[in-house]
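Structure incoming, see below.
As you look at this complex, bear in mind that one protein chain is not there, while each of the others sits in place.
By letter and in written order, the chains are A and B; residue numbering begins at 1 in each of them.
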């Protein structure tokens, strides 16, 4: 949409890009063994550290952040509710239950098989959520995320029960609380699929914008509503499952970033998708860096940091909006 | 009618209490019995505290699907606890008398709860917004609590882990006496306020019209609720949906919103579900630890059902 997109000035883009680059380099430099930026590429030992640990970790944060933010954007589009994201729709909890079940049943399965299974369970869980959420009255938009959070809690209770019985609670906490400290070369590459999903979202961006106008308008404009719903759900489920399996769930990214971008630039997905992805990447990177610095040399998991940061942002969004209707 | 059902509930509570004490009694009977009595006392307290606090909270907020823990009060208590450790330092905190610590925590929760909830109630927020805000506050407090836990001891994972579900098996019996004093005092106040509660349930305008100072009464009731939540959370940990389950059941069974009937009914059902469930899980299913999770599961389902059914009317 050439003329219809109101483009922010190129300066905004430049500054945002620079900010992201600074965070990226910072993330490479910060850690238990310090890695001065100027020696990064000359010292072979530093190179080794960079290639095996820091770079994968940083890339994982970028991929996860961008993916989860886009997943949140798509969830909000499909449910037509601004307060829904994978963690408030049972998607994340279903994925956790899925990975737990497959670990119990087929402990020897390859990681991608487990991810696929987790993704399928997430798809089922999210579909049930959306089907039920449609029955809630549309004039009370807060009921949908409330329903989603408790629904996620119920699925989480099932997962906890199963993990308890199987003595896998330690594992479950790895999946429920995002943490990048275990990310090494060879253990995060699956996350590139999240980038692929973001690309798919880019292709269907205009259709997503129309989906947010409602079922009738979408059909009126010739969109295969049911199929788009499926495509959107698959994207969301795959991204969420990847995040859960590889690094653990990071809450609120999918909620805070799309809402802020929407407030600044509107809801034309073609125009905002890039910003949402970049914003998610930046937010997760920043939280991960903060988690490494707050209690240096110990690390605080990114999921915990995000729980605080994202919770505050969510409340701010909630009560700012609630003030005027 | 309602009185007869109340009587029935009383009998049921006695039966489950007896079953809890008697089933599988062997070995050193005096010792086991003493242990079980202590646990029973704790469970009864928790059941009653959660049930009564939930009913009062629902009346104050004028909403049947709210509970103190959905609004994040138990998370707030745990956060307050962690905050005290953080502020006073691990060493200073450990040397404090446990009763004294508990007293401090209760007071802290009462203060924090009033500071947070009163403005929300005053502004008469949309019900859904208030619910969602409460749930998110709960998530935020849990995150803050685990953040503080990490700051205090970066290697401590167990703290975070154990805080997410109630454990009815490992009851903090050392706090029992002090908790009992708080509970009984709160119950007496609640009972004396039963008619005022009926008036409050009509809403702020009607209550003011009938000569009940709404703001003052509600503040008092919230303090009461906070104290009861502190007791149950201190004894067993957070229980998100137990109160909802109990309050919904109580209203179904006695078919009345009169607090003179509803309060005792909810309290008795709390005891029956908790003590009965514990007995069942301990002896029949062989895994007592799971009760907390199962109650969350069932209570969560009840909540979803109430949400979908209630909004369709």
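Here is the rule we go by: a contact is a pair of C-beta atoms (placed from the backbone, for glycine too) under 8 Å apart; a residue touches a chain by one contact, two chains touch by 3 or more.
Here is the rule we go by: contacts and distances are computed from a predicted model.
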Hidden subunit of the complex - UniProt protein name among "Aspartyl/glutamyl-tRNA(Asn/Gln) amidotransferase subunit B", "ATP-binding cassette domain-containing protein", "Hydantoinase B/oxoprolinase family protein" or "Radical SAM core domain-containing protein": "ATP-binding cassette domain-containing protein"
Chain not shown, its touching partners among those shown: A
Given A:187, A:270 or A:295, the one touching the chain that is not displayed: A:270
Residue of A:27, A:209 or A:240 in touch with the missing chain, whole complex considered: A:209
Which of A:46, A:60 or A:223 contacts the chain that the document leaves out: A:223
Contacts of subunit A with the absent chain, listed as residue ranges: 1-6, 80, 82, 205-207, 209-210, 212-217, 219-225, 262-263, 266-268, 270
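Operating definition for what follows: only the chains that are shown with their structure count from here on.
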Parts of subunit B lying in touch with subunit A, wherever the complex brings them together: 125-129, 131-133, 135-137, 139-140, 142-144, 146-147, 150-151, 154-155, 157, 160-161, 164-165, 240, 287, 289-290, 293-294, 296-297, 300-301, 303-304, 307-308, 311-312
Residue ranges of subunit A in contact with subunit B within the complex: 83, 132, 135-137, 140-143, 145-147, 149-151, 153-154, 157-158, 160-161, 164-165, 169, 173, 177, 251, 294-295, 298-301, 304-308, 311-312, 314-315, 318-319, 322
